[in-house]
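Comments concern the structure below.
Removed from the display is one protein chain of the complex; every other protein chain stays in position.
After this line comes chain A, so read on.
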Amino acid sequence: MSSHSSKRRKISPENDDTSENPTRPMSMTRSANEAGNGLPGKQQSMKSKNGSRSSSNGVSAEVAFTGGLYKSSFFKLQMDELLTDLRPNYEKQGSRAHEILHKLKEIIENLAEKPPQSIVEAEKELQSAHGVAVPFPNPRPSKDAKYLLAYSKPANVNVVGSFALRTGVRDADCSTIDLAVTMPDSLFQEKDYVNYRYFYKRAYYVACIAAGIREAKDLDHQVKFEQQDGDSLRPVIVLEPTKDHGSSMRVRIITAIDNTVFPISRTLPMKNNIRQGALVADAGEDSSTATMFYNAALRSDASVAQYHKVLYLATTKCTSFRDACILGRTWLRQRGFGSSFHQGGFGGFEWAIMMALLFEGGGPNGKPVLLPSYSSYQLFKAMVQFITAKDFTKPLTFFNSEAVLPHGQPILYDGKRGLNLLYKMTLSSYTVLRHEAGVTLRMLNESRDDNFERVFILKVDEPLLRFDRVISIRLPLNGDTLQSVHHQTSVHKVLLRALGDRVKLVSISGQCIQPWSVGKRYVVNKESNVINVGLIVHSENSMRVVDHGPLAEEKEETASFRSFWGDKSELRRFKDGSILESLVWSDGPSAPSIIYQIVTYVLHRHFNLAEEDMVFVGDEYDEKLRLVGDGTFSYSDPSFQQISNAFHSLERSFHNMEDIPLTIKQLLPASPLLRYAALQTSSSSGSRRDPMDIVLQFESSGRWPDDLSAIQMTKVAFLVKIGEFMETSGAAVSTQVGVENDGTTILNTAFLDILHTSGLAFRLRIHHDREQTLLERELKGKSNSSRSKGDLAYALSTYKRIFVQAPRLTQAIRNLCTRFPLLSPTMRLVKHWFNCHLLTAHFSEEVIELLTVRTFTQPYPWEAPSSVMAGFFRTLHFISRWDWQEEPAIVNLGGGLDQSTVDVIKNKFSAWRCVDPAMNTVALFAASDLDIDGVTWTQYGMPPKVVAARLSSLAKAAMKLLKAERSGLDLEELFDTSMAPYDFVIRLNPTVLRSRSSSSTKFKNLTGLSKESYRPSTIIVSFVQELQSCFGNSVLLFQGDEQSTHIAGLWNPQMANPKPWSLKVSYSTIPRSYIDPTNQDKDTVSINRGAILNEIARLGENLIQSIDVRSQDSEDK
């Protein structure tokens, strides 16, 4: 009760002075609620389900209630919605289920008893008379075994589990009902717990029931065997609905025995119960003889009824227990966890039992961790917290058991029932669970965002999204769970030791065996031979070339090190004089990643696996980036460092500048190249690189003229002066003042191109903050027409973009790149993806960067990615789910994003949607804590709505492909450029694209620009820009970056139909009467595609090689 009431106190101050307060009736209701404390979650949700807002009293009560017990009221509302949706409809299902269950019960109870027979006879009889193969676990019982198999009437048949307790979750395809058949004690002998004898007898029993059910004709279900929870020791019967039946119920018949048949002391985790010859060792690590998994499998059959009772009591004691079970089950399922061994061995059942146990203990001094008065959310959060905080590899016991328990693997030992609840978890799946719990806890504790979607709705177990590297290993497995446990544990151990601090997490999972027909033994197919490994990499350590082992004189450690690493280990002497065993990996440009080298080496050494037995996913994304990104990968690679150095040297020369009447405040970088975000990094790729933008700001001074165009003129004078200084001082090879934005006086009109001595070119613009004030004042003035208002607004936003936001973004991303080493490569690969889909011309690079940054700074429901692959896919994942029409993208760029900023941004977003509901100027809205305006990079149709929709659908297609192919995904498919959807394709002249200036060296003086030498990229950019400004209304152009040789075009679908003629028609048209003289609609016009293409062709003379028009469009003409 304690923590509950303390929560209450937080919201209770209102009670103090309600006497003279008009809100009194409300608080009355609240105290009424308090009286019946621990309000049933059900009642709560009923209220919201009915949507009854009948009285303000009820609302206030709910407000108060949510104030303390839930994360936020919105969180609670969503949770209630989700719960109503997830709760199975027991009334509807009930009658049908009862019918089947009754029938089954009757069948099972009336089965004929079978006298004891020898194993061979029993098996033969079942096979020949009933066509049922007894599903004996491996190894099969020996033929000369002395004990006999028999069948007699079950002690009882009961419905157990989530259906009976109503703790289940509605499943889209099929819900499972567990029917427990308790085998009579008389079948077993005292010693049956050793050497699989119990499991053999059980298998026979199950086979007998299966035979009986199969012969009962009036069931519409298919009878199959399945491994219970992926445990090959315990096959069970499943009744799957036949397809035409339409029922979605699946009945699982599990077996149970009375808990007194075998004493708990015989099945303690550390006991060894498999005592015959050469067998696979069990999972026991500390003691090689302990058969933990075997013991627990046996014990869990013995505790079916007991646990059912425990759960039943919990549901009666705590009203929100059921909802908390649903939440937990959902949370686990979204993370790929389930009760089955192959799904990590921690599912809804384990969650429910653990929660029930925590009502009774688990805390310090055995005090309970949970209270029955908790709300479902509190229960959920406390559970997550418990899993995060408690390390189960130091065994946790309930009910003061004296049992000796090993360390080093997850154990939650229930002394009363004698079962280690986590027996199906391997160390690796436990690490994954704890990792997920930790991430979720952080999500729940975050105050900025309610994270509801990320906790419950998102499916986060997609391996390529979740892990940085994914490896599938083919091992000779036979479907035997004990063997799988052994293999998985040893692979995990080897990889963990080999990779050390290079990885944060190693996840190992196997494939489960599909239900099989009762007439056969189960088949081990190829998929089940595979072990899947997922790695979460530690980005700082993963690239380390040399691993240090123990000192040469430490004999014992050295020996173990050598035996682990074999020939790879070599003695080396280091600078500090120490002599260490060490490992040296190759980091050459053509070498595969170091993780790959290590993994293949150790797997070969310890499991004798050849490279063909492994599929390694993850490195090819790095390769791809190197291939398309001029061989540059990291931000610390020489090409980026060279750029940074050039900038710093230029900065120094600026500060040494003389003869300039104003003092320099700062020189700021403002180009993607200067923030490690440009895909192309070197000029060696052919074309001379475009100059990098930098911004110079002077200390404020009163000597500037107070007029916009005069400011521009003054800037020109400064630029000329700076250029002269740079040349004479030798900091620059050459400089050149250029003009831009012809004919306007309110935009920046001049820049200075500086060719630095390093051969890199910079483009300098002068930032004068007075411009902003002048523009704003002008904008406020009443005398202007709306047209010039638009111009002014454009000028203002351009000013902010170039002079304020671009440097700010550059600075922020530079910082982030050093914090997240994988940010730079990820941004660049995402840009390449945009290129490949010809979207580049419609997006500012900065938007792409922002969306990628989001993956790193707001990584939930994962953690910040440590590989290009994960970063790339998570960015696409976000884009695919981004409902950009209805919500803004809010990026934590500078680390200062808080709730109030988010609120401001959301307000701005809705304001934009009010002003421009058709999304003509603003489609995407991407804000950050450093740029709350959110439209800096997306205003004025960057991108237009149609293109934004295309981006969404492309990202969705990529995600769909990812889900379908999983780790078999071919990355070339993602980057494949398709020309199919476009109406026409303009092929550019390759001779123009090939730089004609390539003959001139890097250091050639820029002033030597002759007619023959030009930058092809600028030419193409200018051309496309002009096309867009001329035909922006009628044609959408798609282009990759400057390297791409195609421009694809799409006729604006809005212009497809004839329109009545008016002055507003802003594209070239044909009068309808000219095409079709009989047309009565005289005053309508349609788009003149032929003329437009002709104009494009003439504008691009010598630039264009050909224009391919899709045939159906030419027919229109």
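One rule holds in what follows: a residue touches a chain if its C-beta (ideal position, glycine included) is under 8 Å from a C-beta of that chain, and two chains touch if they have at least 3 such contacts; residues count from 1.
Keep this in mind: contacts and distances are computed from a predicted model.
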**Report entry** Protein that the absent chain corresponds to, by UniProt name, given "Nuclear pore complex protein Nup85", "BolA-like protein 2", "Alpha-1,3-glucosyltransferase" or "RRM domain-containing protein"
**Finding:** "RRM domain-containing protein"
Query - Hidden partner chain, touching residue among A:L313, A:V404 or A:A717 - result: A:A717
Query - Given A:G500, A:G738 or A:G895, the one touching the chain that is not displayed - result: A:G738
Query raised in the report: In the complete complex, which positions of chain A touch the hidden chain?
Result: 13-14, 17, 21, 23, 53, 59-60, 62-63, 66-67, 72-74, 77-78, 81-82, 85-86, 330, 333-334, 456-459, 702, 705-710, 713-714, 716-717, 720, 723, 736-740, 742-746, 749-750, 753, 770, 773-774, 777-778, 781-784, 787-788, 791-792, 883, 886, 992, 1009, 1011, 1014-1015, 1018-1019, 1022-1023, 1026, 1029-1034, 1061-1063, 1065-1071, 1073-1074, 1077, 1082-1083, 1085, 1088, 1090-1095, 1097-1107
